[in-house]
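First comes the structure, then the notes that go with it.
Missing here: one protein chain of the complex. Every other protein chain is in place.
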Amino acid sequence: MSWHLVRMSLRHLWRRPLQSALLVLGVALGVAVVIAIDLANVSARRAFSLSTESVTGKATQQIVSGPGGLDDALYTRLRVDLGLTKAAPIVEGYVAGGREPAQGAGLSLHLLGVDPFAEAPFRNYLVGNQEVPIGELVRFLVQPGTVIMSRGMAQQYGLALGDPLQIRVAGGTKTVILVALLDPSDDLSRQALDGLMLSDVATAQEILGKLGKLDRIDLIIPDSATGQEQLARISAILPGGARLETPATRSSAISQMTDAFTLNLTALSLLALVIGMFLIYNTVTFSVVQRRQIIGTLRCLGVTQGQIFAMIILEAAGLSALGSLIGVGLGIFLGQGTVALVTRTINDLYFVINVRQLAIEPFTLLKGAILGIGAALLAAVPPALEATLVSPVGALRRSNLEEGTLRRLPWVTLGGVLLSGAGAALLLFSGRALLPGFVGIFAVILGFAAFTPALTVWLMRLATPGLGRIAGVLGRMASRDVINSLSRTAVAVAALMVAVSVTIGVSIMVSSFRLTVEHWLDYTLRADVYISTPGGTSTPDNSGLDTTLAMQIAEVPGVRTVDTYRSVVAGSTVGPVNLTAIESKVPRSSQVYAYAVAGSEESWQKVREGGVLVSESFAYRHSIPYRPGANLTLYTDQGAHTFPIIGVVYDYGSDQGVVLMGLGVYRQYYQDPGVTSLAVYRQEGQDLTALVQNLRQHLAGQQLQIQPNAVLRQQALRVFDRTFAITSALRLLAILVAFIGVLSALLSLQLERSRELGVLRAIGLTVGQMWRLILLETGLMGLVAGLLAVPTGLTLATILVYIINRRSFGWSIQLQAAPEFFVQAVAIAVIAAVIAGIYPSLRLGKMAPALALRQE
Amino acid sequence: MPGIRRRMIIVVLLALSLVAGGWWLVRPPKTTTVRAQLLAPSATGDTGFMRVDQPLPLHFPQDEGPHPAYKTEWWYYTGNLETADGRHFGYQLTFFRSALTPVGLESSPTPSSWRSNQVYMAHFAITDVTGKQYYAFQRLSRGAAGLAGAQGAPYRVWLEDWLAKADNPGQVHLFARQEDAGRAGEIGPPEDIVELDLQLHSRKATAFHGQEGYSRKGANPGNASMYYSDTRIDTQGSIQIGTDKFAVTGSSWMDHEFGTSYLGPGSIGWDWFSLQLSDGREVMFFQIRRKDGSIDPFSSGSLVEADGTVQPLAVQDVQIAVLDNWTSPHSGGKYPARWRLSIPAYQLNLEVTPYAPDQELNLGFTYWEGASTVTDASGRLTGQGYVELTGYAESFEGRF
Partner (left out) sequence: MQPQNVSQHNSQSLPDDHIPPDIIRLEQLSKYYEEGGRTRAILHAVDARFAVGEFVVLLGKSGSGKSTLLNLVSGIDLPSHGTVWVNGTLLTRLSERERTLFRRRTMGFIFQAFNLIPTLTVVENVTLPLELIGQDGRESHRRAMELLDAVGLADRGNSFPDRLSGGEQQRVAIARALVHNPILVLADEPTGNLDEETSGTVLELLDTLTRRAGKNLLMATHSYEVIGRADRVFHIHDAQLMEEPLSAAGKPWPEAIAPGQLVIPENGSSVIGKGLVQ
């Protein structure tokens, strides 16, 4: 261990705060993004599993049924006729609490109606393990509208014991009274009880309008012969629509929904780390280049190559440790924002979760920090290696290095071909797996990046005569200089190319997606006014509108016809599905079909007769073939029934997919008279605003959302934009880091060439001409990067659209690559490169030629 | 340059393993049981309920059912049974009803069938004298949605699958079963079944205690209940313990009592005797013990003649001497364990001995209810019955 070397390193790093800061920044950014996204994912998962835990408790089985719910007499039979002692009734639903809740609009409360007398074996928090505390629960049991919340929640809503709270349920506002508090015993319990509002079964039935019904019955069945016998007796008395399920299958089906989404996020965050790695590579390289003479001297003095290698690596390790530390702190800070974004999206698209605070898991932080240090070390190895190759003073000249680079060029290009080939193969042959898809994309991008040196040389050679005509000697010099310093310029060009192509590729994908969705909205949202219950969460709670509403509205003047929709979550042999039953006299647009057994009209007729349509992502998820004979088995109130699948439709509302059936068929199989929403078509010549006015008047006093078509479209697109907000942030980050990387690459390059440039200045090159030379060089590099980014970005967009998106969500998107994207690409690259050339030009401009000449 | 290559490989491996190790360190969050404390004001008390402060006219069969405006009510079955080969059992099956709030509460416009202010509790106990075992179980339920309740016509009192039901007039079916006979919340082995299945047929007319059933227990007229008993009930049926089922016959006693605040202030519990004598007579007597150790003057009882005539017994008519004691290893309560009951007016000098010392129920409240045997000093009489001792492990003041 050489203390001199250590002291040298420390002082060197200290004396060059900007460079050291750049390295620390590179690591910190990468680590911060990885940690922020990871924490967000972990928090969301934790919130989900805790809420599941708090709601499921120790139940081993659950009796569930179709959307109509279970008859509560079933529970009485289980208790009185079968003598079951471990059974608990549950009535639940989501309500929106408070006028202006403390955090975030539209936060949903999970109303859980339980029977305190049955709770003890299942959930510990209401009654504990002792006797049911009847004395404390008198108001809870006897008085309608009474609820219990955790202490933290009560504080949040500003409630004391006995205070009222306004809640919004489907179809109205109700008032509840807080009659008791739950004091959680530990932090996890506190989080688990977040968002939960307990009430008696009776109260929940009244508030949610589910009189005579239960949502499920929890059971604890011993794992033994007696247990089996109990199950048999229970199954014997279950009515047609009810069935037994284990809680694990339910919750895992739900949590799997977000798997693709979280994986996409994680991949994006890794991209940030990779870009950070590039920044580290550049800064370490720069610091090696700066110290070549010193390294040479040390080698003369007898410092071994290993010691040099260790010195560089340790510097990188030390700075990256610092960077990781900062990154951890930054990541936690960023995580606050990210978790809000992520849970917002999950709420919008998947299911309701409440995350009020970030779950700061030490393992996540440690993982991020280790990742950062490891990545930094990996990135520091090539420059450290280069440092060891610095010959003791005098022996090796720069030109030899460059000759080596040119000689290696064919190998690098071949490597690029192999890498992109391997990536392409992986993408094509990995079936439906998402992870190999991401690996394939990375391989393809890196492969294309490996083409950069060869293409740079080729383009520069091609451009030289033209440049000579436009810019004279300087022009020719610029292009030759780029080739001469290829080992430096190629790396900068490659990095810029990758960053720009990623940006362009993702932009094209997002805009194609948006255009596809807009187009889809055009031919699916055909009605003029849409009526539904207020509330904007994704979990349908199977309640609904007044069933006579459709008839009422049809009477309103100006209304031509009304479509009726019923959206519920139904059980099937492939897990819970989003089922929408439609009654419509308006013909469907034929564009909506991705595949249909027959023509558009005929298909709809078949649906009315008892077939179903499934959406694209549903078909993808469950591998449903696009040919006649496919079918789907749903658990209806009449027992399991198999429906033929008539066709596959485009639907971008949910990546879980949707199943469509005729309302008549639905009512046949499900005892559910409810209505979720209505679509109103106006008569010819009817003024839209007047119609909306009319409707509002007619339906005044009912808690309904009446929205014209345009508003609904806007909302849908808003959700879309929100979902992709994260990618926008990451794209910006990519450009920023790439820019800094290019800057440091150029600095390093100009430093090495300062002697040569000094000679030029001595010969008579003015400062202005030198500026022009440097900016011309960097501009050329930017141009090459931009030009190469075009095909790379397009390839990337294609892979994202047709492979990644498809495998993640099952949607088909029409790729639309408007030429403006490519113009953008080249422009960004050139501008970034030129701006990056300004600082080195400034530095060199200030340096006196003689000084430059004297530098060895 | 082998040295440098080696180092590079080491660093790369280290870096890769750091990266990989970091990835592997992802651990799913550990889920724990959610625990919390309930914080709420306790609402007990008996204001607003109707009180039995004078004799109430009772009409049957309706009044066999519940009286929801009164706070407390019970249907109390006890009995002594024997198998053909002399194996003796005692049983107790009690259905308690408690009103949480006085009748006449606010209700929402569309009331749920689960809403009720009545809570039912049941105690089921078996004394297996030969097997030297005592079993006691409790169930609790709301009086709604058909889960628990009572009615007079036809007679039915039930809590889940435990019931007392009149299949035919004059014939009552008693049934109670406990499957995992472990303590509440724990699961005992499923073979631990204790089951009671009996048919009851009353041999005598119903006996009304006190003044036409108005049975006072304290100075305040409201410290009273309406109280009647079926004092001699022929019983047959089966008792199952574990995998053994026993055919049994014997005699049972049924009490039906309702009211609000039986005990006056200062009364901490009672000793209650129900004895069936071999000459066809029955004795019921309760003495209410006060905090200062004295006996409440309103302690009373009844002697039912063989023909059903009810002779009231006042506190001075009966002398009770405690002959032995037993301390409960469960609750620490010190209970009397053998008595001499003297009723000079009827030439009765009875010695009452429990069949087993430990017949204590440690459930929602702690009390002792034991099958006992009776001998008369004269030697001419024998008998059996039940003794109930409350307030020894914990004070019952203000609870009943």
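Think of it as A and B in the order they're written, each chain with its own count starting at 1.
Methods note: a contact is a pair of C-beta atoms (placed from the backbone, for glycine too) under 8 Å apart; a residue touches a chain by one contact, two chains touch by 3 or more.
The structure presented is a predicted model; accordingly, all values stated were derived computationally and were not measured.
Novice: For the chain left out of this view, which of A:L165, A:L298 or A:V692 touches it?
Specialist: Selected residue, touching the omitted chain: A:L298.
Novice: Using the touch definition from the top, which of A:G128, A:G209 or A:G306 touches the missing chain?
Specialist: Counting the whole complex, the residue in contact with the absent chain is A:G306.
Novice: Using the document's contact rule, name the residues of chain A that touch the chain not shown here.
Specialist: 2-4, 7-8, 11-12, 15, 293-294, 296-306, 391-395, 856
Keep in mind that, in the parts below, only the chains that are shown with their structure count from here on.
Novice: Could you please state the distance in Å, as a whole number, between where the Cα atoms of chain A are centred and where those of chain B are centred?
Specialist: 60
Novice: Given the complex with chain A, which residues does chain B contribute to the contact?
Specialist: 1, 3-4, 7-8, 11-12, 14-19, 21-23, 25-29, 31-44, 98, 100-101, 105-108, 110-117, 119, 139-142, 144-147, 158, 160-161, 177, 179-180, 184-185, 187, 190-191, 364
Novice: Using the touch definition from the top, list the residues of chain A that touch chain B in their complex.
Specialist: Touching chain B from chain A are residues 38, 42, 45-46, 49-50, 53-54, 57, 72-73, 75-76, 79-83, 85, 115, 117, 120-121, 123-129, 131-145, 148, 150-151, 161, 179-186, 188-189, 192-193, 200-203, 205-206, 211-212, 222, 224-227, 304-306, 309-310, 313, 359, 361, 363-364, 366-371, 373-375, 377-378, 381, 384-385, 388.
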